[in-house]
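A single protein chain has been omitted; all remaining protein chains appear in their positions.
So, chain A:
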Amino acid sequence: MKQNKTQYGYLIILLVLLCCIALWSVISGQIPIGLNDIKHIISPSSQVVYSESGIKLSMIEEVLLTMRMPRVIMAMVVGAALAISGAVMQSTVQNPLADPFLLGISSGASLGATIAIVLGFEVGESIFSELSIPVMAFLGASVAILFIFMLSLKNNSVSTLYLILAGTVINAFCAALSNALVYIAEDSEKVRAVAFWTMGSLSQVSWTQVGIVGVGLLIVLVYFLFHAKELDAMMMGNESAVTLGINPNVQRVVMIVLVTILTSLVVSFCGVIGFVGLTIPHIVRSLVGSKHHWTLLYSAVVGAVFLVGADWLSRVLIPQSEVAIGILTALIGCPLFAVLLLTNKKRI
């Protein structure tokens, strides 16, 4: 009981840290924004028209409201979504290597988006062209997971081992198809679009997209927290779960479907951002243990901190340019994971 209070205490500290990093990320970038500028935007006065750096306040306001804020909030939401998806995936399939990417969900989404880009679905003014990439990504992910479930059925239940194997196969197949499409694409602009998308980007997010992924995250997180104790039992294996009164087969399918929906929403708007789902849950478990109530809450917050930080770096690392966020998450995530492996080895 006392331990719970400590855990909540650290969580609040992390949330405060998240707010600080988010605020820092909002005000830094190619157009500098001061805290005073934000104050003037919130309570406008007729005497102050220009920002501290001499840019019109109306322009600063536009940058803040239509670019920086949705981007930073999306980074938080996506970081949290990918981290909890990874945590749940690892427990439900009882494999520490599992994340939505290993299971082929994101490569299915990638394939869908590549088809949309290469075949030029997104060209034009209609609603369908505007939504073609997200819709195709979502369809790609859904078809991929459907195939994975079909391949992993054994004696009328989903085998965790087959799930991983089927995911690996579908992953490789979708990646090969995407590459083939890029290879035959004539337009170099399209090739660049696909490449940028497969490396992940938060540069073109809108408030609507933030809203959609945010609501998705909220629903899925609440569901997972509600089933945290079942996840604890499922972590001990199928038989153990059954003898504790839990049907792991039903829960596993429901949870993987929820992870698929959440991941494909993320992938459809922001592309493939790897390593968050794999590394963050492991880092969190090494700090707070593997009880899912805490693993999920901490993964959400640490994932958000990680991605807001990575997004900030992606914008400021090279002046006048932007590094794809997927590159940074891998570049930061891999060494973090290596350090974790080394420290765990010492402990054992």
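Throughout what follows, contacts are C-beta pairs under 8 Å (C-beta built on N, C-alpha and C of every residue); 3 or more make two chains touch, one makes a residue touch a chain; residues count from 1.
Heads up, the rule we're going with is that contacts and distances are computed from a predicted model.
S.K.: So which of "NADH-quinone oxidoreductase subunit NuoI", "ATP-binding cassette domain-containing protein", "Probable chemoreceptor glutamine deamidase CheD" or "Secreted protein" is the UniProt name of the chain that got left out?
M.R.: UniProt lists the chain left out of the view as "ATP-binding cassette domain-containing protein".
S.K.: For the chain not shown, which residue from A:Ser53, A:Thr208, A:Ser240 or A:Thr343 touches it across the whole complex?
M.R.: From the options A:Ser53, A:Thr208, A:Ser240 or A:Thr343, the contact with the absent chain belongs to A:Ser240.
S.K.: Given that one chain is not shown, which residue among A:Gln7, A:Asn95 or A:Thr168 touches it?
M.R.: Residue touching the absent chain, from the options given: A:Asn95.
S.K.: Return the single residue from A:Asp37, A:Glu61, A:Asp232 or A:Asp311 that touches the missing chain.
M.R.: Missing-chain contact among the listed residues: A:Asp232.
S.K.: Could I get the residues of chain A that touch the absent chain, sorted low to high?
M.R.: 90-91, 94-96, 226-227, 229-230, 232-233, 235-240, 242-247, 285, 289-291, 348
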